[in-house]
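Only one protein chain is missing from this complex, and each of the others stays in its spot.
Residue numbering begins at 1 within each chain, and the chains themselves are lettered A, B and C in the order written.
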Amino acid sequence: MEKKERKPVYYSEYLQLDKILNAQEPESNKEGIRADDEMLFIIIHQAYELWFKQILHELEVVRGIFKQPNIHNNTPDIYNTVHRLERVSRILEVAVGQMAVLETMTPLDFLDFRDLLRPASGFQSIQFKMIEATLGLAFEQRHAKNYYLTQLNEADVALVKKAESEESLLVLINRWLERMPFIKDPSYWHEAEGANFWATYRKAYEESLQDAERSNLETFDLLFMNDGSYPAERRFSPDANRNALFIMLYRDYPMLHLPYELLDTLLEIDELLSMWRHRHIHMVQRTIGKRVGTGGSSGADYLRAAADSHYIFKELAELTSFLLPRHLLPKLPDTLIKSLGYH
Amino acid sequence: MEKKERKPVYYSEYLQLDKILNAQEPESNKEGIRADDEMLFIIIHQAYELWFKQILHELEVVRGIFKQPNIHNNTPDIYNTVHRLERVSRILEVAVGQMAVLETMTPLDFLDFRDLLRPASGFQSIQFKMIEATLGLAFEQRHAKNYYLTQLNEADVALVKKAESEESLLVLINRWLERMPFIKDPSYWHEAEGANFWATYRKAYEESLQDAERSNLETFDLLFMNDGSYPAERRFSPDANRNALFIMLYRDYPMLHLPYELLDTLLEIDELLSMWRHRHIHMVQRTIGKRVGTGGSSGADYLRAAADSHYIFKELAELTSFLLPRHLLPKLPDTLIKSLGYH
Amino acid sequence: MEKKERKPVYYSEYLQLDKILNAQEPESNKEGIRADDEMLFIIIHQAYELWFKQILHELEVVRGIFKQPNIHNNTPDIYNTVHRLERVSRILEVAVGQMAVLETMTPLDFLDFRDLLRPASGFQSIQFKMIEATLGLAFEQRHAKNYYLTQLNEADVALVKKAESEESLLVLINRWLERMPFIKDPSYWHEAEGANFWATYRKAYEESLQDAERSNLETFDLLFMNDGSYPAERRFSPDANRNALFIMLYRDYPMLHLPYELLDTLLEIDELLSMWRHRHIHMVQRTIGKRVGTGGSSGADYLRAAADSHYIFKELAELTSFLLPRHLLPKLPDTLIKSLGYH
Partner (left out) sequence: MEKKERKPVYYSEYLQLDKILNAQEPESNKEGIRADDEMLFIIIHQAYELWFKQILHELEVVRGIFKQPNIHNNTPDIYNTVHRLERVSRILEVAVGQMAVLETMTPLDFLDFRDLLRPASGFQSIQFKMIEATLGLAFEQRHAKNYYLTQLNEADVALVKKAESEESLLVLINRWLERMPFIKDPSYWHEAEGANFWATYRKAYEESLQDAERSNLETFDLLFMNDGSYPAERRFSPDANRNALFIMLYRDYPMLHLPYELLDTLLEIDELLSMWRHRHIHMVQRTIGKRVGTGGSSGADYLRAAADSHYIFKELAELTSFLLPRHLLPKLPDTLIKSLGYH
């Protein structure tokens, strides 16, 4: 770092404020209509897009880490991914909170310029769709799929398709979970406490069920005891399920602290995306009611459907149903405990 | 105020901290089980109940104001109601934010004492049900009605029944809207711009509709042009609808500033209650998954159904669909404009 | 609005995302150094600058309103200014909350690229200085004045100077307060309750003082009873002080509702700017400690001094010391009461 020879950096140049602050041209100005709130409408969407870019940046770093064939425990890799995904959470919290600013725009003030925006629509935010795809939303899961193919221009469809074609974080996490050694240790898998760990766990789980919960056992078998047919639409494999549940159950052992935080943060991101959609729905309803959105969509309905179906790590979230209290957990064999700890 | 003769007030006595801070007896302590998080579970619910009491207090003051046969414009009455309902919003924001503290309790930590709480359940919060009823939720609208009759003890059912039997804020607001003089002024109602105001407005509205929105016109007629049969389940009358829409359209005139803020704040309260339920749902899902709730309910399902059906001022929210941009609004007659202003 | 003939609007073009999303060039990239967090550093500052632009936009609209020679009560002008200043508050809340994202950048991660940024500094944010100047911060009040003349380039100094040379919101508000008719009504000024209003009020105020507060009376006389010499550094005149206090005391009368909200919102903006500085100070301390800032300033010290001395509406805030409880307020004459109400 040759400090002396570098050109001095100036704040506004470093941030390229000539671009950033000259990118607001209200349509109402062009039409000679006074609509003081259009500036807000433009700027808040630009602020969202900046944050979306940052989220994509963080997800790229995280994916880069998980793409490695192996993640050694003694590197800061997992620590780094947890840190970055927690940052994504903090950004999404800002995104949710920011909605309060848009809510200061009343319906009547929006109507002053709304017609001028047609057929543009927030639905056309490519970066948001790329975030969903990068996290793991598959094209098949998308609500209003066809619509999305007709609404976006070709270049934008290509960008989303490209994001969908790459290995998503979900796929990489599934593979990382599958690679975990714990369930492969025979002394653990077959003989924990003198018996097969999962058989023991299944028994304890069965005993813990209330009458109204009996059907959970069937799902238990599907997810964890499975060595036969497995539903194609499931995105986490039985191996991954077992290791994920194992992490949730034994997160008190040092080596599982961070993997647990990682899984927890993924669920938090899903929750925040959902909160963002719900807050967005309310804002749309309060602003345009049952009017058709500027892009021609049925306004809030699209968002509501997405809020219900665009959960990405849903299968991980469902594992919570299969936890047992600590005092009912099978004790792990000493060799395994040792390998979960520090030197 | 005879300052000299009053007994000096002491902080902890004034706040009755002997009661407040000695009201936490974890069930796990009684059982000799270590469950450090039960204290949090108790305290956060007590904090919620304190805030619910405060919300009920504010709603009582607001109802007291609206119960008057007449509200004179030159009293601070409406100003006061807006102020208090905005405070309710601030409290609900705290209630939503507070969920972040409960989310620090992991599923496994909850399992340490969860079974000890059966069959208690947050569903048994009487104050929350009283808030819903006081705002205007009718017994018929409640999700899981029967359940609620079996789950609560008799005294508590009586309390909710009592709240449901009183005139709710919704009923009082409907009546207040109906009393508004604007639509009764003949020069306005019949002859604004040389024609009946609503006929003029309807025409402009019709012209503004996109093809996909044609069916809105039918609802328009039902809500605003109605002098015949009217659906029994609708809780705001045509008179109230007309005045509410009028307020939303002409809120720029001084006398309508505060009525507009009032309606807007009611919608904000609905939104915050909905956010609270959604955040609550996520928290429950993350904590117990598809397990049956401690009270025997299907956990998150109850909350989800309530989040969808317990909108109280829904009919007011829907009026947004019938707004027109300012430049299309019928001009008001001068006499009416004058009566909407200051001396 | 000729909807049919307008060119269709496309989201990314409308928002000029080609500019917004291509304005991030980390210095570390140029040097071939890996510093994953520099992107965050750039983007969060750009998001701040977008919000600063929006704040300046709102303040321009508000100033435009107050620049009118007269503001008629029956226009939506004051309502509009309150609405826009409350939006500025919401934006500042986002600005404060956003700091939580920057706090995810650890000191060590910042050190990876910090040296590359010299001598750039957040101190060089022209828009932030323009906000301060537009609100009413005078050049003389600025902490580190000389520093600011040497640190910025000429064009930027000119921009701040220009903002400082225009009539600030503070100046306009002072004039608006001075124009208020209340204290000019002879029946009120001289004969409220059979005596001069201010003499009556002063007497009641004096009686309300605790021993330790006696010196408040001197300030009372300076601010409200003044018809002689008045400190040059005071920016609100005695006429403005009297009317501002009057608004605070009698805000329950309809015509004073919005003026009260206006004054309250100005204080809230000051508070939020202060919170922003304090949060910023902590962030700087946590990140660089007692190191010299990239711009050469003594890091957190500048911010701390600004946080203490850059209060803009401080004189309005101080008026709170001179309130009396409602039951001790002089009753207003009926003619005045009438003129504070609706038709």
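As a convention for this text, contacts are C-beta pairs under 8 Å (C-beta built on N, C-alpha and C of every residue); 3 or more make two chains touch, one makes a residue touch a chain.
Keep in mind the model is a prediction, meaning the values are calculated, not measured.
Across B:Gln124, B:Thr200, B:Asn226 or B:Ser339, the single residue that touches the chain missing here is B:Gln124. Which of B:Trp51, B:Phe66 or B:Tyr342 touches the hidden chain is settled by the complete complex: it is B:Trp51. Of the listed positions C:Glu13, C:Asp112 or C:Glu178, the one in contact with the omitted chain in the full complex is C:Asp112.
Per the touch definition above, the residue from B:Asp115, B:Glu166, B:Glu206 or B:Asp221 contacting the chain not shown is B:Asp115. Mapped onto chain A, the interface with the missing chain covers residues 73-74, 76, 79, 252-255, 257-258, 337-339, 341-343.
Summarising the interface, chain B meets the missing chain with residues 1, 3, 6, 8-12, 14-17, 19-25, 27, 31, 33, 36, 39-40, 42-47, 49-51, 53-54, 57, 61, 83, 86-87, 90-91, 93-94, 97-98, 100-101, 104, 115-127, 153, 156.
Summarising the interface, chain C meets the missing chain with residues 106-108, 111-112, 114-115, 210, 212-213, 216, 248-249, 251, 264, 267, 271, 274-275, 278-279, 282, 285-292, 296, 298, 317-327.
Going forward, only the chains that are shown with their structure count from here on.
Between chain B and chain C, the centres computed from C-alpha atoms are 33 Å apart.
Shared interface positions of chain A, i.e. residues touching 2 or more other chains, are given as 115.
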